[in-house]
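Heads up, one of the protein chains got dropped from this complex, but the rest are sitting where they should.
We call the chains A and B, going by the order they appear; numbering starts again at 1 in every chain.
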Amino acid sequence: MGVLETADDARLVAALAGGDLGAMRELYARHAPWLGVRLALRCNDREVVADVLQDTFVAAWKGSQRFRGEGEVAAWLWGIAVRRLVSRVRGRRDVVVMAEIPEQPHRHVVPGVEEQVLLDVEYGDLGLALGRLSPEMRAVVQATVLDGLTTKETSRLLGVPENTVKTRLHRAKAQLRGHLAEGRA
Amino acid sequence: MTATWHVDDAQLAGWAAGVAGPAGAASVEQHLLRCADCRARVTPAAAPVLPDLDAVWMRVRDEIELPRPSLLERVLVRLRVPATDATLIATAPSMRSAWLAALALAVLFPVLATAWRGTGLADLFLLLAPLVPVAGVALSYSEYVESALEQEAAAPYSPLRLVLLRTLAVLVVCVPLLVVAGAFVPGDVTWLWLLPALGFTAVVLGVSTWTEPTRAAGAIALLWVAAVGRAAWRGDTGVLLSDVLLVVYLAAAAAGVFVLVLRTRRLGTLGGTW
Partner (left out) sequence: MTTSTVSLSGVRKRFRGTVALDGIDLHLRPGVTGLLGPNGAGKTTLLRILATVLPADDGDVRMLGRDPHDPRQRTDVRRRLGYLPQELGFPRGMSAFAFVDYMAVLKEWDDPGRRHAEVRRVLDQVGLGDIATKRIRTLSGGQRRRVALAQALLGSPEVLVLDEPTTGLDPEQRASLRHVLAELGRTSTLLVSTHQTEDVAALCDRVVVLDEGRVHYDGPVTDLVATAAGHVWLSAAPDAAAQVSARTGSGRYRNLGAGVPPDGEEVAPTLEDAYLLLRGASAATRPEVAA
């Protein structure tokens, strides 16, 4: 057991191919919490999140040889998870995906000094600009830009036609550019 | 990139609770993909709709660990066979060879029938058809094939029930296929082969309470090949399906089943160990 706990993620994934359930347990312990939270922030149905999480790890077990050892295992798992989410919610109108994110950061959340600096530099203006987008447009930006989905996948996830996704993304970008320019001015 | 910067606790909690705002959430999420330390600090308790992670783990484990029911098992369960019986039937590996043999005959005879009319075809069918279920049944409880037999024998599950389940599985698939094959064969053989098949199968089951079932099946196969060969040589295989012999086959079937039930009850195992 001690060996597994210190092994890096890529080693664990390599061990999956050999049928090592211990490696699987460790991988799950490391990645299920944050993956679960990230999925839960995108879907309001507990059962769907549970199913997607289950599918993700089962897919990782079966397709572990598809991980080529390059890049982060976490990113690989998220790639599987977000696509599973897309196919799971396809055609389900009752599931709310990308629930509206509050306009203002929660009052209990006080960013640390370093984080504040980072936010100011990287996201400060962008954060404000994003906050001013309509929820529909923000969802498109989040799915495509931040979660790395294709237009097609985004259209499935959000349940809107591909053209709509393209239009919204186009408009969102224009609007963001406008807001950012405003901010700088 | 080595992460020297980390998301602070409050921000991580805010993200998990869904109150970090779009940019804050994006920042945390991008960082988490690259930082194992921060991933390890995610405490999912605050997340609004997070499922029970332990329960999900058990589902993951079930899905990768539990044996996936074979096609056969799923079909059996659909036919309302209890799941445990379906497992036991499907675990006998030799069943497939009997089924394949029956399937081969079902394909072969229609083809042969188009090219070859006459008694030769009927003789060949009479030779082969009764032996397919006999072989299937013998193999399904033979220790040469069922290598786990020694452990199985010490289990409380009724060996009679086990052998009957597997016999039934052989017959249910083989007989209809062979009937299809028989439909292309001229004469009475089309149906009458069922009686020797039944008789032989039951005899193998009965004899299996004394000795290895494949031995009984082998002896029967030899006798049958000799009898069919002799009759064919004389130009009249019909004698093997005479009224008297048909009664004999039926009697053998009854006797075989009787012996099987009686002796298995008394002995508790098959294959001649008792």
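Throughout what follows, a residue touches a chain if its C-beta (ideal position, glycine included) is under 8 Å from a C-beta of that chain, and two chains touch if they have at least 3 such contacts.
None of these values were measured; they are calculated from a predicted model.
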Among B:55, B:83, B:172 or B:239, the residue in touch with the chain that has been omitted: B:83
Identified contact with the non-displayed chain, of B:9, B:62 or B:236: B:62
Hidden partner interface residues of subunit B, rising order: 62, 64-67, 83-84, 87-88, 91-93, 143, 146-158, 162, 265-269, 273-274
Contact set of subunit A toward the excluded chain (per top definition): 18-23, 25
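Keep in mind that, in the parts below, only the chains that are shown with their structure count from here on.
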Subunit A and subunit B: spacing of chain centres that average the CA atoms, whole Å: 45
For the subunit B and subunit A complex, residues of the former touching the latter: 5, 7-8, 10-11, 13-27, 29-30, 32-34, 36, 39-40, 42-44, 47-53, 55-57, 59-61, 63-65
In the complex with subunit B, residue positions of subunit A that touch it: 9, 21, 24-25, 28, 30-34, 36-38, 40-41, 43-47, 49-50, 53-54, 57-58, 61-62, 72, 74-75, 78, 99, 101-106, 108-112, 114-115, 118-119, 122-124, 126-128, 130-131, 138, 142, 146
